[in-house]
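Here the complex is missing one protein chain, while the rest keep their positions.
Each chain carries a letter (A and B) given by its place in the written order, and its residues are counted from 1.
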Amino acid sequence: MADFLQLLIAGIATGAIYALAAIGFTLLWQTSQTINFAQGEFVMLPAFFALAAMKWGGAPFWLACLVAVAMSLLILGVAFKGLIVDPLIKHGAMPLVISTIGLSIFLKDGVKDAYSAEAQPFPAIFPDRLIEILGVKVSLAQIGVLIIAFGVIFVLQWFLGGTRIGRQMQATAQNPTVARILGVPVERMILYTFLINAALAAMASLLISPIYLAKFSSGETLGMAAFVAAIVGGFNQVRGAIAGGIIVGVLDNMAAVYVSTAYRQAVPLVLLVLIILFRPQGLLGRKEERAV
Amino acid sequence: MTRFNALKTPLIVLALALLILVPADLTGFGIPWGGLKRYGIYILSLWLVTSIAAMGVNLIVGYAGQETLAQAAFLGIGAFTSALLLKAGYPFFVVFLLAGALAFLVGIVLGFPALRVQKHYLAFVTLAFTVFMWLVIRNEDWLTGGVSGMDVKRPVILGVSTKPGLTFYYLILAMTAVLTFALRWILNSPWGRAFTALRENPIRAESLGIDVRTYILLAFAIGSAYGGFAGALYAPLVEFIDPAPFALGPSLLFMLMVVVGGAGSFAGPFIGAAVAVLLPEWLRFAEGLYLIIFSVIVMLMMALCPTGIVGLIERIFTPARRPHADDKGPVLKEAK
Partner (left out) sequence: MSAQASKQGTGKTVLQVNDLAKSFGGVHAVRGVTFEVKEGEILGLIGPNGSGKSTLFNCILGQLPPTRGDVMVDGKSVTGLRPSDLNLLGIGRTFQLLQVFPQLTVRENLILAGQEHKGSRLKRLFGAGDAGLTGDAERMIDFFRLGHLKDEKAGGLSYGQQKLLDCAMAFMAGPRLVLLDEPAGGVNLTMLANLKERLQAINKETGATFVVIEHNMEFVMSLCTRILVLAEGQIIAEGSPDTVRKDPKVIEAYLGH
């Protein structure tokens, strides 16, 4: 039982990180109809910004983390929007899908060639000391991850629901045309969405890399976790992405113990298929009806 | 456009003649051309096989307006079907048909649930399927040989061994010609029109009696079958298969090469496959950079000429028209 609880906590911790990536994915989809097939690489990359800052810039870890966040905002936020999404969005969804697939390959192989093909150990923000709470052993690192991830989610929820800009962003997501008529600076709101996605990806990267190591190819698994989380929760819902992320994280950790390692990766995929078969709108999603 | 169209039939005949003659040793006919070397023939064969799989992707992506990220997985289905059945002594053409049929069936089973939902779900489901297939190929050693792979024998057809590269090349060429003709037939039939309709405006199509789901499923299954056919040729061509060529990366590459070549145009997949097969050869000196360069080409192409290389050529061949009026490729005109 204690083992199970331990697994559950570890699962919720990784799940919260997946949720960060899934929220970003969902927000991008909502506000700009961008399906970002490079989302996994977006989570892989910031850790390498930090590693590069430490290795080549001699920066201390805390500074490297700040550099990683700043670079992410710049490259995964501003540059991604300006160079890839904006020029393509008017052509419809398909070219953008293709372009983000191209981007994912570019980032993956770019990191492999520019930094390393080997998995890199990544310093943890919190010490990996075990403590015992009510008979369950948890590591401080896990508690730290939980606090940060849920803190970020909480702040984000508050920002979207409780501030003027947040509500304007939601209006933009629901109906850009109407939002524009109502005087919402739609363009700026879309930019904010990209920045938030980049920041979330950076947070996820800094939190997940100490657990799974930083590796150029880890975007595949991370991206899959984010997609599955977003779909499981309901493609059009921030709340759904959180729930989906946690479910995928818990399943992932359970699978590592209870399913053969060979097929561990397949567990979220089975979940994806089950959801699509039996609850296609996602656990928390509502059916979308197309206007004709 | 018309000038270009008028050129098409002679171009196809010329291309076929070249494909038959160039690899062969023609000195016996008094022509001073010794044919291609072994490696050249291999590259040409690989290009044709890649083109077959890419044609399937083009049907799904370019004509029917859907997304597939599983073509390498279907290639794998075809490759292992053919490797196992050839080993068991089945005749080649039976193996070839079974490989395509199996891919077709898996395509139906896979597409059916995804298509009940949202358009992009097919992309995610195929993505998941590719990862899953790859796990199966890697882990089920008893069937696939796992990471250590398995050897494949080239078949003997009507007493003729296809072991020599040139003989096997002609087999591939013949199959490519048949499959090319079959696809042209499909596209020129009412089915092809229906496929185009669901790319352009599925809602209107449905109101005209077009069973959108069935047609998308058909496009997806036929396109996947082309992956299976390609796999059935790929395995005996390379004579050794392991999990690597059937992973997610190659699946993405199939999608990208079709778009680079020109999605929704008949020549697109051939050109895209040529780029994908030849680029790594040309970039030998910069090993590893190949994928980076390819992905940059893809991103630039999407921004500057989303109709791909075929679109570029058509633009050059077409005297200046109204700018911007019609230079968006068919793929881009998808209805919301």
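Throughout what follows, a residue touches a chain if its C-beta (ideal position, glycine included) is under 8 Å from a C-beta of that chain, and two chains touch if they have at least 3 such contacts.
This one's a predicted model, so the numbers in the text were calculated from it and none came from an experiment.
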Legend entry - Contact residue for the chain not shown (choose from B:Gln66, B:Thr144, B:Thr196 or B:Ser295): B:Thr196
Legend entry - Touching residue (missing chain; options B:Ile210, B:Ala230, B:Val258 or B:Val275): B:Ile210
Legend entry - Where the unshown chain meets subunit B, residue by residue: 186, 188-191, 193-194, 196-197, 200-201, 203-212, 214, 325-326, 330, 333
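Heads up, the rule we're going with is that only the chains that are shown with their structure count from here on.
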Inset, instruction - Can you check the complex and tell me which residues of subunit B touch subunit A? - result: 61, 65, 67, 69, 113-114, 116-118, 120-121, 123-125, 127-129, 131-132, 135, 138-139, 203, 248-249, 252, 255-256, 259, 288-289, 291-292, 294-296, 298-299, 302-303, 306, 328, 331-334
Inset, instruction - Please name which positions on subunit A make contact with subunit B in the complex. - result: 35, 37, 84, 87-88, 91-99, 101-106, 109-110, 112-113, 220, 224, 227-228, 231, 235, 262-263, 265-266, 269, 272-273, 276-277, 280-281, 288, 290, 292
